[in-house]
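Only one protein chain is missing; all other protein chains are in place.
After this line comes subunit A, so read on.
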Amino acid sequence: MTASSTTGSSAPGWRGLVEDWAADQQAFQVPWGKAMMWIFLLSDTFVFSCFLTGYMAVRNSTTVPWPNPSEVFSLQIAGQPVPLLLIAIMTFVLISSSGTMAMAVNCAYRRQRGAAAALMLATALLGATFVGMQAFEWTKLIHEGVRPWANPMGAAQFGACFFMITGFHGLHVSAGVIYLAVVARRVQQGRYEHGPGGPNYQIVEIAGLYWHFVDLVWVFIFALFYLW
């Protein structure tokens, strides 16, 4: 933020290359970390979109009936099958974690360190709960014979789509849990109180962007994979 010259540098060689690329003109009036996170999330959008488009392609092209997700993901409660119960709970857990994350960002900018760290930890715990339920779901389906190459319910492509899409999303949630835990610890220790330009809690907002994106991807997976 401090070393941003708009004209670039005349330094030769590698140093010049780094300076030309690092200190170029500024297009986005936001901290560089936030712009970079948004660009990373844009690239991630394309990754998940490719998965979901691939899922659409195999589902539309197979002549074997697609397994009914409503039945595959139902849970037995008192002898009655409740459709998509676990998925619904997972959805509410993830939305709640997005809510606590938004509050954490708000608290961080008010410099309420303790509250911000606690809310981030709550977010991470909800995320860990989500991953736990996903592990349960995977275990259940694997016991029922669902594999990436075959399953007893219908089209073989179902397993490949399920493990690929939810696995990649679960990986993102797991990474987010670790990321949030690390930042929460640093917030609590007061590391962001004494930056070069005074207190700076942008890192909480940047971590929050990542977390909300994970929730955003789940919105699409929930609608297109589980409900469709």
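Just so we're on the same page, a contact is a pair of C-beta atoms (placed from the backbone, for glycine too) under 8 Å apart; a residue touches a chain by one contact, two chains touch by 3 or more; residues count from 1.
Convention: contacts and distances are computed from a predicted model.
From the set "Protein-methionine-sulfoxide reductase catalytic subunit MsrP", "ABC-type multidrug transport system, ATPase component", "Deoxyribose-phosphate aldolase" or "Cytochrome C oxidase subunit IV family protein", the protein name that UniProt assigns to the chain left out of the figure is "Cytochrome C oxidase subunit IV family protein".
In the complete assembly, the contact with the undisplayed chain comes from A:Phe213, out of A:Phe130, A:Phe158 or A:Phe213. Along subunit A, the points of touch with the absent chain fall at residues 1, 27-31, 35, 38-39, 41-42, 45-46, 49-50, 53-54, 56-63, 70, 83-84, 88, 91-92, 95-96, 98-99, 101-103, 106, 109-110, 195, 197-202, 205, 208-209, 212-213, 215-216, 219-220, 222-224, 226-228.
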